[in-house]
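Note that one protein chain is taken out, while the other chains of the complex remain in position.
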Amino acid sequence: MGNKKDFGLYACGIALFLIILPLGNVLGFVSGNTISLWGRYFCFAIVALGVDLIWGYTGILSMCQAFFFCLGGYSIAMHIVLKGATASGANGIPMPDFMAWNQVETLPFFWVPFQSFGLSLALGLLIPAAFALVFGYFIFRSRIRGVYMAIITQALALAMWLIFLRNETMLGGTNGLTDFKTLLGLSLSTPGVKLGLYVVSLLTLGIAFWFSRKLVDSKFGKVLQAIRDSESRTSYTAYRVMHYKLAIFIVAALLAAVAGMLYVPQTGIITPGRMDVRASVEMVMWVAIGGRGKLKGAILGSLIVNFLYSICTSLFPDSWLFILGFLFVTTVLYFDKGLLGMLETVVAKLGSKRKPSPQPAGHEVMQS
Amino acid sequence: ACGGSGSGSNQESKKETVKVGILHSLSGTMAISEVSLKDVVQMAIDEINAKGGVLGKQIEPVIVDPASDWDLFAEKSKELLLDKKVSAVFGCWTSVSRKSVLPVFEENNGLLFYPVQYEGEECSTSVIYTGATPNQQLIPAAEYMMSEEGGGYKKFYLLGTDYVFPRTANKILKAFLLSKGVPKENIVEEYTPFHHQDYQTIVSKVKQFAAGGKACVLSTINGDSNVPFYKEFANQGLSAATCPIMAFSVAEDELRATDTEFLVGHLAAWNYFQSKESPENKKFVEDFRAFCKKNNLPGGDKRVTDDPICWAYTGVYLWAKAAEKAGSFEVSKVRPALYGLEFASPDGLVKMDMKNHHLAKPVMIGEIKPDGQFDIIWQSTGLVNPEPWSKLTSPDKDCDHVGHGGTYTVASK
Amino acid sequence: MNCIQKVWLVILLSIGIGGGAFAQQADSISIQVAAVLSPPNDTARSQALRYLAAQKDPATFPLLAAINDKKLYMLDGKPVTTGEAENSGGKEVFTVFYLYPQNKEAADKLPADRLQKVEISRSERLILNVVLPYLNLTSHDPQKRIMAYGQLVSAQDTGKIAILAKALRQEADAGALTAGKEVLFQLKLDEAFSEPEAKAYIDSLDQNWGENVGLILKKYAEEGNVVSARAYAAEKVKSLESLQGRIEKAQNLFSGISLGSILILIALGLAIVYGLAGIINMAHGEFLMIGAYTTYCMQSLVIDTLGVNSDLYFWVSIPASFIVAGAFGLVLERLVIRHLYARPLESLLATWGVSLIMVQAARSIFGDLTAVKAPAFLAGGWQLMPHLVLPYNRLFIIGLTAVVVSLTYLMLYRSRLGIRIRAVTQNRTMSACLGVETRRVDAITFFLGSGLAGLAGCAMTLIGNVVPDMGQTYIVDSFLVVVTGGVGKIAGAIVSGLGIGFLTKVLESFYEAVYGKVLILALIVVFLQFKPRGLFPDKGRIAED
Amino acid sequence: MNAPILKVSSLTSAYGQSTILWGTSLEVKKGTVTTVMGRNGVGKTTLLKTIMGIVPPKDGTIEYNGEAVTKLPVFKKSRMGIAYVPQGREIIPKLTVYENLKLGLEAVSDRKAKIPEDEIYTLFPILKDFRNRLGGNLSGGQQQQLAIARALTGRPSLLLLDEPTEGIQPSISQEIGQILRTLARERGISVLLVEQKIDFASPVTDYYYFMSRGAVVSEGSAEEMSLEELQNHISL
Partner (left out) sequence: MLLTVKNLSVSFGGVHALNLSRFNLLDRELRVIIGPNGAGKSTYLDILCGKTKADTGEVHFDGHSVLGKSEVRIADMGIGRKFQKPSIFPSLTVYDNMLLAFKMNKGIFASLFFKPNQEMDDRIHEVALKVGLQKSLGKVAGELSHGQKQWLEIAIVVLQDPKLMLIDEPAAGMSDEETEKTGELLLQLARQHAIIVIEHDMKFVEQIAQDLVTVLVRGKLLMEGTFDEVRNDQRVIDSYLGRANVQLENF
C-alpha cells in the first residue's frame, strides 16, 4: 500500500470536510442544508463501514443493517419527541401528539425510559446489540450462511418493517416520528447546532474508520477474511467461527445504530421506510460500488452514491433512475474493484512510468 | 421524458422569474397518483406565464423527485426552501409525506399547497389545504350510504391502507356511525400496508360480513392496492349490488387505464369529477389533454382529470392571485391575502376560508361507469365549509389563523 | 317431491290469480304508455305516469326504469333504451333494448344519432318514487335485479309479494333466482302462522341457500311469529353454520394453493437463474413486469389496432410474454451478465442497476398505470357448490403453474439440454472442455429464466396491477420460496411455495394480513434453524463449501 | 514418418500480470504417449490449460492435425477431438455419474452417439454400481476414474491428462497405464501426459519433455532415458 497516496486522500478529505465546508458555512457561502446533507452522508458512511466489515471482510451478506440503523435512530427520535411533547398522558407524563390523536391514554411503558437522554443513548446501542446477539446466535449456531443468511436477514428486516408500520406498535406507524424540536436543550433548527451535528458526525466517522482499520489490520481481521475464504478450514484451525461472526455482526449493528442516532436529529424524521428491504440492499450497494473489502471504498461509495442520489433527484427528476442505474452497471462492468479500485488503477497508471506494478490480477480460472 | 417542459414556453428568458417548487413523487409507490399532479401544476404555471406571469414575473418551477420516500420528502423540501429559495411549494399526496415536510415548512416559513383530501386534525400556518377535510368528503359519503336513497346500508366495513389518513378517517367515520346508532358489531376496521397486493383473505372476510345483507365497504385504500382489491372483490362474486364500495381515494386518474369492468357501480366521494358538466370544466379537461399530448407525457390525450388534479391546479392560481393581491411573493404577505380569496375553478367558484387555510367547495358522490368516469349521483347544495377538526372527534378544537394563530381550544359551553 | 318444490308450486298458483288481475288492466296500461311517450298536452304525461306508478305492472317497469335513468329514446316510434356502448368501426354504437310492450334486445347495435331522446322533467321523474324499489326487477343486469329483490324486503307495500313472484317467473339467472326466492320465502315465512307452514318455508329457505339465509333464520329463531317453529330454525342455523365453516376451510385451502402457485411461477424463473446460474438477479421482478406489459401491448394491438374484440389477445400474450421477456433476458445476458459469471456477487449490483433502468423506462413509456382487461373466458368462477366459488382466473393460474412446472422439470432433468444447463452452471470451464458451447447454454438459461418470469407477469395481470414497479412486490416472497425450498431445487420450490402460500392464508384468516405475514417470516426463520439449507438440502460431500 | 497431431510452438501464457509459460514448444506424435515432467509449480498444468484454451495464450501457436487452433474457443477444440482430464478432477458435482458420462458425449458430433457403457464399465466397474450417485459424493479416486471415463466417452483422438493417477489405488492405476498403452498403440489415440511419478510414466511413455520455470529444458525418447537419467532431469 502506498502510504503517500493514502495520506493524500486523507488530507484531501480532511481539508474538504473538516475545514472548507464548515468554514464556508460559517462564512455563509455553504448553506445549512448542504451541511446537514453531508452530515447525513457521513452517517451513511458509518453504516457502510459496518456493512463492509461484515460483508466485505467476513463474507456474510447481512440484509438487515438498515433495521439496526433504525433501532438507533428510533431511540434518539423517541427521546426528542418526548422532549417536545405537548400533550400529556393520564399519569402526567408528557406524551407525543400522535398518541393523543390515537386516543392513547398513558404513555406506553417502553417509551418511559426514553425520557432520559442517557438512557436513550444506552438503549439505542443496547437494543441493536442485543438483537444482533440473539438473532445472530441462532443464525450462526445453525450454520446458516450464503444466500440463506441474506434471505433470513431480509426476512427479519421485512418482518420488523411490517411491525413498525403498524400504528398499534405506538411508534408512529408509517408516519414514523417527526417534528423534532430540541436535543439536550439545543434547538435543532439553529445553524450552529446543525454545524455541530455535522462535525460530530464527521468525527464519529473518523473514529469509526480508525476503529475498523485497527480491527481489520489485527489478527482478528485476518480471521474474518479466513472465514470468508473457508469457514471449515477456519474451524479446523481451531477458531470458533461462530464467536467471530457474532462479534462482527454485533459490531456492524452497533455502527449502524450509532449512524442512526446521528442521522435522526439531522434529518428531522425517521420512518419505517428507512428500514425496508430496499434500504438494506442499498447499503450493500454503496459498499459494492465503492469497493468491497476496502474500508475507504465503503466510505467513498456511500458518500458518492448518496450525493448523486440527492443531486440527481433534483437535477434530473425524470431520469435520475437511468443515471444511477447506468452508474451501477458500468461500475460493475468496467471497474471490478469498485470506485476505489478504479481510482487506484488510474493512480497506478499515472505512476506506472516510475515503477511497473507486479500485482497479478487474475483469478482462479478453474474452480469446483 | 418531459424535463423542463414547464419552462419550455418561457419565451422571454431574460425576464425576471419567481421560483416555485414542485414536490411530487415521480417514482416509487405514489408516482401512480402524483405524477399527474406535477403535470397539472406545470400546466397551470404555463398558463399563468403565457398570460404574463405574476407581478410581472415569470414563474419558474423547480421540480424534484422525492421518490415516495418520506425522508427524501423532508430533504427535498429543505433543499427547495433553503437552497432554491422558492416562494411556494406545490406538493405531497399522502398525509405521511405532508407530515414529514411539515416541520421543515414551519421552521423555515415556507408555504405548501397541499391538494389532496386528508384526515384533518391539522392546522398548520405553513400549509394551504386545497383538498377536502373529513366533513367535505367522509361524512357526507357515510350519510349518503345510510340514507334511503343511497341504499340504507347498516353494516360498514372500514378498509384502509395503514397510515394516518385512513386511520384517522376511520376514527372519524366510526364516531359518526356510532353517533347515528349503528351498533358497534356492525362496524369492522382493517388495514393493509402500502403496496399490498393479495386481497383474497380480506375479501372473503368482507364476503362473510356482507352475508347478512345491507353491508357496504368504506374504502380508504390508497395507491396501487386498489386494482387488486377491486379485482378480487369481483372475482369472489361480490358486486355493487350485494355490497358496494364507497372509496375515498379512488379517482378518475387511478381508473384511467384500468379494466373498469369489475368496478362499475361502485362509488366514490369527492369534490370534483371530470364528468361535471360546465363550460369551465370542459375547457380544463381539454386543456389538460392538449398539454399532455403536446409535452409527450405518457397517456397523451387519453389523460383524465380528477379531484386532486383539479385542486392542485386551483392551488397554483390561488397562490398567483394572492401574490397579485398582496403585491409580493413573501410568504407572510401572501398568506393573509389568501383568506377569503375566491377562484373560478374547473369545479365552479370556490372560496378560501376566512381563517383556517382550507377551501370551501361542493361535495359529490359518483358511481363508476364502464368508461372509468363517474356518474354524479348526488351533490351537496352549495359549498360546504371546511372543518379541519371534526366536530365528532374533537368537538373542543378549532382552527383559526387570524384570531388564534392556529389550533385552539373552544371554550366549552 | 321435496318441500321447496311444493312451496314453489303453491306460490306460482297464487300468482296465476294475481296475474289475471294484471291482464284485465293491460289495455288501459298501453293507452297510458302511449300518453307518456307522446303526451297530448302538458299535464297528460304526469297523469299517465301517476297511473302507471299506481298500477305497478311489471310489464311497464323497463319503461319506467328507462325514464328514471334518463335514458328513454324513441326508435321508429317504439320506446327503447340503450345498454353498453361499444366501438365498431371507429364509431360508438349502443346495444338497444325495446321497452314496451315487450322487453327485449334489438338485433342491431345503433349509433346514438339514430335515437331520439325523450326529455322528461325532474318533477315528472319524481312521480316514479313510489315504484322505485320495483323498477330494477326487470333490469337486464342480473346484479341490478338482485339488488332490487333485496330492496323489496324492507319495502312498505302489501302488493310486493305478488309483484315479486311475477317477476320471478321470468327470472332466468340462477343467482338472481336464488336471491329472489330467498326474499319471497322470507316474506312468506313472516306471514306464516301455522307451524307446518312455517317449517315448510324454513326448509325452503334452507334448501334455496341464498346469501342471507343464515341471518334470516337466526332472526326467526329469536323472534319468529310461530314460536314453536323457532327451535327448528335454530337447528337449521346450526347446521348451516357448520357447513359454512367447512366451506370456509375449503376456500382457504384454495386461496393457499392459488397464492402458492403464483409464488411458484415467479420462483421458478428465479430458481433457474439464481439457483442454477448463481446469478442473483435483482432485475428478475422486472422481467415479470415486462411480461405484464407485453400482455398489455398485445391487448392494445389485438383489440385496438386489429379490432379483434375477443380473448384472442390473451392466448397470444402467453407465448408472447414468455418470448419478449426471454428476449430481454437474453440481451441482459449478452450485455451485462456474461461478464459477471466469475463474480456472482457483482451480478447483484449490476442487475440492481438494470432494474432501476427498466422500471424507469417502463414509467417513461407507459406512464404509471395501465391495466389489462381480464379475458372473458376467465370471468367469474366455477361454482363447486353453492357459496363455494373458485374463480376461473385463479384456477387458470394454478393450471398454468402446473403445466409450466412440469415442462420445466422435464426440460431440466430429462433432456440433454437440461444436463448441459446444469453442467454449465456448476462448472463452466470444465463443461467447455467437454464440448459444451457455454455461451449458448448461458443464453438459453437466461432466456428460460427470464421468459418464465415474463409468463408469471402475464398471469399476474389477471389478479393485479400493471405498474412499473410491480416486480418488486413479489420478489422478496419468491426469494423466500426459493431459499426455503433449497436453492436450485425445483421440487423444493414447489413444496415451499405451496407451503408458504397455504400458511399465509391460514394465518391471515386468524390474524390481520400483516401479522399473518410477520408470523410467516418468523416461521421461516425458525424453519431455517432446523434446515439451514432449505427443505431439500444437498446431502454429503457436495454440500460443503 | 509419423506426423505430429499436436504442435506447440513458443507458447507464452500468463495469469493476469504474472507470466508462467515462457515460450514453451513441444510436439505430440500420432499414436504415442508424450509425457511432460517437472516439479511443482513449473507450469505443467498451465501448459495443458493453455493448449485447451482455458488460459488464453499471450504468444505462440498451437497446431492440431496441421490446423492452427491457437485462438479457437475451448468447446470447439473439444469437438475436434481433444479431451482433457484436469488436475483436481472437475467432476460436475450435482450431476449423477451417468449424467457426467453423458456430458462426455457433447464432444461427439454424432447426436445419436451412445456412451460406450460396456467398455467403460469393464475398465471402471465402480462407475456402473454408482451410476445414479451424484458425482460430487464419490471418493477422490472414484472421481478420478470418472474423469478419465468421461474423457474417453467423447472418443477423442488426443488426450490431455494432468496427473491422472493422483489418488487412484495401485491396481487401477496399473490398469490405466495399460489402457493408455492400448489406446496409443492399438487405436492410434495420442496422449499428452503430465506426470510426476516415474513409476507410472516410464512404462507408458514414448517421448519425454522436462519443464522448469515455464519452459522445456530437455527432452528425449524413452529409449534414450534410463531411470537415473529421468530422476536427474526431474530434480533439475
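Annotations
Letters A, B, C and D mark the chains as written, and numbering starts fresh at 1 in each.
The definition used in the following text is that contacts are C-beta pairs under 8 Å (C-beta built on N, C-alpha and C of every residue); 3 or more make two chains touch, one makes a residue touch a chain.
Keep in mind that what you see is a predicted model, and the values were worked out from it rather than measured.
Shown chains touched by the hidden chain across the complete assembly: A, C, D. For the options D:23, D:73 or D:88, the residue in contact with the chain missing from this view is D:88.
Considering the whole complex, the residue from C:104, C:169 or C:539 that touches the absent chain is C:539.
Checked against the hidden chain, the listed residues A:116, A:187, A:232 or A:330 yield one contact partner: A:232.
Checked against the full complex, the candidates D:39, D:128 or D:181 give a single residue touching the omitted chain, namely D:39.
Counting the whole complex, the residues of chain C in touch with the unshown chain are 539-540, 544. Chain D meets the missing chain through residues 15, 18, 37-41, 45, 87-88, 126, 137-142, 144-145, 163, 166-175, 177, 196-199, 202-203, 227, 231, 234-235.
Interface residues of chain A facing the missing partner chain: 215, 218-220, 222-223, 225-226, 228-230, 232-241, 243-244, 247, 360, 362-364.
Criterion: only the chains that are shown with their structure count from here on.
Each of C-D and A-B has its own count of C-beta contacts, and the greater count is at A-B. For chain A, the set of residues touching two or more other chains reads 162, 165-166, 318-319, 321, 365-366, 368.
Among the residues of chain D, those in touch with two or more other chains are 54, 86, 90, 93.
Looking at the complex, you find that chain C touches chain B at residues 84-85, 143-144, 146-147, 150-151, 154, 211-212, 214-215, 248, 251, 255, 258-259, 359-360, 363-374, 379-381, 389, 391, 393-394, 462-465, 467-469, 473-474, 505, 508-509, 512-514, 516. Across the complex, chain B meets chain A through its residues 1-3, 26-27, 62-67, 69-72, 74-76, 78-79, 82-83, 95-96, 99-100, 102-104, 107, 121, 162-164, 167-168, 171, 191, 193-194. Per the touch definition, chain C reaches chain D in the complex via residues 416, 419-420, 422-423, 426-427, 429-438, 488, 538-542.
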